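The next block holds one structure in the form of structure tokens; read it before the comments.
Removed from the display is one protein chain of the complex; every other protein chain stays in position.
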Amino acid sequence: MDYFEPKTVSEALSLLDQHGDQAEVIAGGTDVMVDIKYSDEPGCLVNIKRIPDLNAIRESNGGVHIGPLATIHELEESDLVRERLPLLWQAAHQFASLQIRNTATIGGNICRASPSGETLAPLLVLEAQAEVTFSDGARTEPFGAFFQGPGQTSLGSRGLLTGISVPFPAAGSHAVYLKHAVRGPMDIAMVGVAVMATANGDKTALDDVRIGLGAVAPTPVRAPKTEALVSGKALDAALVKEAGASAASESSPITDQRSSGEYRGWIVDALTRRGLEQCWQALTGKEVA
Amino acid sequence: MGLEIKLTVNGNTHTAELEPSTALVDFLRDTLGYKGVKLCCNTGECGACTIIMDGKPVNSCVVLGADAAGADLVTVEGIADGDELHPVQQAFIDTGAVQCGYCTPGFIVSLKALLDRTKSPTAEDVEEAISGNICRCTGYTKIFDAVDLAAKRMS
Partner (left out) sequence: MAKAEYTVLGTDMPRKGGVERVVGKGVYGIDLNLPDALSGGVLRSEHAHAKIVNIDTSEAKAIPGVRAVVTAADAPDVRYGRSYIDRYILAKDKVRYMGDPVAAVAADSQALVKEALGKIKVTYEPLPVVVDPEETMKESAPTIHEDMPLPKNLPEGVQVKNVCGYAAVNIGDAEAAMAEADVVVDEVYETKMIHPQYLEPRIAAARPEEDGRITVWANAQAPFPVRTEVASLTGLPLNSVRVISTGIGGGFGGKGSGVTSSAGLEPICALLALTAKQPVMIVMDKAEETISTTIRSGCKIWIKTGAKKDGTLVARQGKVVYDAGGYSGFGNQAGGRCTQMVGGWYRLPNIHMDGFTVYTNKQVCGPVRGPGGPQATFAMESHMDSLAAELGMDPIEFRLKNVPEKGDGIVGVPKLRDSSLAETLNTAKEKIGWGKVKLGKNQGIGFATGAWIEGAGPGGGAVVKMNEDGSATVHIGKVDYGTAAPFGIPMIVAEVLGISTDDVTVLNVDTDASPWDAGTVGSRSMLVSGNAVKLAAEDARDQILRMAAGQLEASPEDLEIVDRQIQVKGAPSRSVSLASVCNAGHNEIGDVIGRGYFDSKASQADERERGSSQPFTTHAALVEVDADTGNVKILKYVAVHDVGFVVHPKAVEGQIEGAAAMSLGQALCEQVVHDSDGRTLNPTFVDYLMPTINMLPRIEAVTVSGYPGAGPYGTKGAGEIGSVPPMACIANAIYNATGVRVRRLPLSPENVLRALREAGK
């Protein structure tokens, strides 16, 4: 196996150009090390961990710029993330054990593109942008376009995720990330639901409701019909119930060793309801009647 | 292709070669002889191989050995002060938290890292610090007892 430790992004990109499908990029290593152990070794390993300044977390252009090498625990420890991106902070806080959070990077979680990746549904809801770099140039794109299937991203085998731009959510918004798993943070989520909303001026209705679903489709997805169903409306029990069912119908979960597709649908329903109720209560000070 | 790296383990400087795909746990155990780092799940799920890397607890089974170049590591072998056990080590013995003992090094390293961060950890702090460490013998009650005892003795 060939091994490289590029010191710059362009060096890394030229290695990817050179080795193509044979190359595997490694950052924190929490997924790649398992692959090396249990699958065949890649032809070549490109360790980007030592590229400087790719782990910065800083305010930038009305949002937060996150370097892909920032570890999950660095996100948790960042006041900027905690205060301005609480949805992402909640996802980071429920992301595996402390040992893993100290090692795993947000870029790795994103590029792995596992539908259950903990930070993915929150990034969709936050309408974050991926900064995608190839040897012939860089572009930004929304994560909705970035995620193309399980393990598939727009990076292909030659691109590198070089940054994540997360706009600040609207002032006064509230967001919750709900993860369903038997052992809480320790498990891969059976379902993850991110809900974010704001209230209208007199706090009688929700505005700009965004719902992201993890582990229930080939990629993390938004639930646009459900978002439209509840946006601009006052939440009552009937609407919450309808929204839960609607979100479930917008998911397309599979059955695997963790749970059945049918059960995942029930949980999407339950967590969407719960997320909406929590947002409603936080934004209006009232329980859903 | 052998890769030569230099690192510090428990204050000792080592320079050694490793294959680039080697996991840090295997490098520490097989090349450097730190057998206290326990090999178990190879997937970052059980915490038996926990070490402190540049001040932070990590699972050495999912860390690339090469990433330890230039790093400062602490393993369970580096926690006692000579013959004087760290309070967490002594508390594990005193509370009966060591049954088979195979998970013990990982717990001790995780808890040392915790007690380095805070002298009076809350229940949530403890839970966060060792939820990534599996013990199959004790059912955890005696481990909770050990943490309480160690924190009490250290405060």
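Every chain is named by a letter (A and B) in the order it is written, and numbering of its residues begins at 1.
Everything that follows uses one rule, which is that a residue touches a chain if its C-beta (ideal position, glycine included) is under 8 Å from a C-beta of that chain, and two chains touch if they have at least 3 such contacts.
Since we're looking at a predicted model, the values are computed, not measured.
Interface note: of A:His19, A:His73, A:Arg158 or A:Arg274, the residue touching the hidden chain in the full complex is A:Arg274. Contacts to the hidden chain, counted on chain A, fall at residues 34, 37-38, 180, 182-188, 190, 256-260, 263, 266-267, 270-271, 273-274. Where chain B meets the omitted chain, the residues involved are 19, 34-43, 45-46, 48, 75-77, 79-80, 85, 89-90, 92-105, 108, 127, 130-144.
By our rule, only the chains that are shown with their structure count from here on.
Residues 1, 3, 19-21, 23, 42-45, 47, 50, 53, 56-59, 61-64, 66-67, 110, 128-129, 131-133 of chain B touch chain A in their complex. In the complex of the two chains, the chain A residues touching chain B come out as 1-3, 5, 26, 28-30, 32-34, 36-38, 41, 45, 47, 49, 73, 96-100, 102-103, 183-186.
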